[in-house]
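Not every chain is included here, but those present sit where they belong.
Lettered A and B in written order, each chain numbered from 1.
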Amino acid sequence: MRGNTFGRIFQIHTYGESHGAGIGVIVDGCPAGYTITREEIQTELDRRRPGQSSLTTDRQEADPVQILSGMLDDVTTGTPIHMFIPNKDARSKDYGPLAQLYRPSHADFTWQNKFGIRDPRGGGRSSARETAARVAAGAIARILLVQEGVAIHSWVTQVGPIAMKHQPEHPDRSLIDRHPVRCPDPETAREMNDYITQLKEAGDSTGGVIMTRVTGCPPGWGEPVFDKLHADLGKAILSINACKGFEIGSGFEGVAWKGSEHNDQFVDTAQGIRTTTNHSGGIQGGISNGMPIEFRAAFKPVATIRKEQQTVDKDGHSVQFSGTGRHDPCVVPRAVPIIEAMTALVLADHFLRQKTSKR
Amino acid sequence: MRGNTFGRIFQIHTYGESHGAGIGVIVDGCPAGYTITREEIQTELDRRRPGQSSLTTDRQEADPVQILSGMLDDVTTGTPIHMFIPNKDARSKDYGPLAQLYRPSHADFTWQNKFGIRDPRGGGRSSARETAARVAAGAIARILLVQEGVAIHSWVTQVGPIAMKHQPEHPDRSLIDRHPVRCPDPETAREMNDYITQLKEAGDSTGGVIMTRVTGCPPGWGEPVFDKLHADLGKAILSINACKGFEIGSGFEGVAWKGSEHNDQFVDTAQGIRTTTNHSGGIQGGISNGMPIEFRAAFKPVATIRKEQQTVDKDGHSVQFSGTGRHDPCVVPRAVPIIEAMTALVLADHFLRQKTSKR
């Protein structure tokens, strides 16, 4: 009821605060018999953690994950897999004065209204540190998908006003991770890098857009009415901190087209029936159609900036405030593995759901 | 598991096919003691039904709703409220040949892959007729919200390439419904109308964008991690047929701003602590902050067009096809009450969830 659970069959439960003992996740519903090592999970976590480059926060969270149940000699046993990531580099004193004021565009004010109490140390559970639990869980979901031939790639296609002109035909991780900004086009990546560096110096921040392409998803995944595959993806992505928009296939641009231009024509191919175009973004009627699933997510500028801002304290008194913690000027490079993880969680769940759809 | 249920406490279950006996919905979890008449529910349904104007399909579905349980003298009793809308004007013969082919950008192909069987009459359960059940349920959700002072307004802000320049400060239903296109700006409405009429004559179709504003929502609704209020709204809206995108507050446009421009500054007001701007769209950290909730939804061009198209039959053979049924050239005017209904369902559910958040 408090929204700390995600998924129906492949289900995860997360917990933990930014500056408590640690954060963690229970993966419940992973079928028995899949092989995965701690190192594979750690690799995914390492892509998310801060301090990977000068573009991201300087916090050196090592994020070493512990697997505390559900595995026997690197094989899943069908019981809940609990993964725990201790908080190492907490420095909770950094946030002392924050307990008294509401940071602009943060969750301090709303959280206080919701629960009547909040953990002010580092934003408590509203901190993006919570997303590490999602990435750990996503690493396990990914194993199921790899076995089915499904591959997920996300990359940064826009930072502030700087956008890629053409999307890569065959994105792969080595291409995407070559530059810390996680844009697969080297020149655009450099421009994005310069822009972020400039904002960092100015004590300001910006937003961006992440593109995702899923290949190898067979036709038939997704449920037709409320749990349409893109509706579940949309919720998954919009639940990531700072995400303000989600669009699939032709998205907002496609609204201006005509039906005769937009419709994807079916043809028979060696791989089975496919479409000549993919304005649907791989999903029709909420169910995958065998084409690549393509969607884009918008992230707002990071709310914590060094520049001085006006706000109020908990009694409504006006106060000056400038962020002093260690924060990214742009969240999108680190959001790439989080989006991939959430996508994997949605797809693994629908893969299992599909096992019960017909006799 | 099959995605016919929506909501957690205020929960609905829908059923029914386009050309079967009828469609319906069980509203389960509405608290006892709310008053609502059949006529109030019918009023909402009448806004959704086709045949309201020359812009929408000519089918004359009367959609008279029957309330079969859960009410005593127009008062909710706490038991499941079952509403049934019989299918009157089915004409299932219209769709005979469709059983053999996959209509472009429809759910025929994916549905067949999912279940191995499909009801080809009028698209079966993939038909937008299913959304009538949502509207009926939304009418009941709305009653809870009205009691809390919450008001929901959606309107058409774009049709094809024609978009409103300025959004109304105080939208109301009489303004929105004055023109069948449901755009509150009379001049833009006329332009939209002309464009749709032109497409109808050409046997083509288009898409559009719907804007929604929720006022009166108190701070504290929404759950902080996976069930963020805008994530649940996003899923709700994306689950509506033909919806391809969702954005809240500054959305995709806001990604290019700087943090110092985007952050909403808190101030103390007579109504309590509020923000001077509303780029957050009324939700921060997934929880309502007391400001208007504002989001936009993108709808693709209607897939059924009279123009001839190429597709394949179930054996993969190439066939010519042109839509002969009665269909809207643009779905957005009728999508307005559906979006309002889904919004009401999400908010009523989070209103009840919030009752259990603190001691």
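Here, contacts are C-beta pairs under 8 Å (C-beta built on N, C-alpha and C of every residue); 3 or more make two chains touch, one makes a residue touch a chain.
In this text, all values refer to a predicted model and were calculated from it rather than measured experimentally.
Shown are 2 identical chains; the number of copies across the whole complex in this structure file is 4.
Methods note: only the chains that are shown with their structure count from here on.
Between chain A and chain B the centroid-to-centroid distance comes to 26 Å (mean Cα coordinates, whole Å). Partner chain B is touched in their complex by these residues of chain A: 1-6, 8-9, 14, 102, 104-107, 109-111, 113-117, 125-126, 130, 158, 160-161, 199, 204-209, 218-228, 230-232, 234-236, 238-239, 241, 244-252, 254-268, 273, 275, 279-281, 283-290, 298-305, 307, 309-312, 316-318, 329, 353-354, 356-358.
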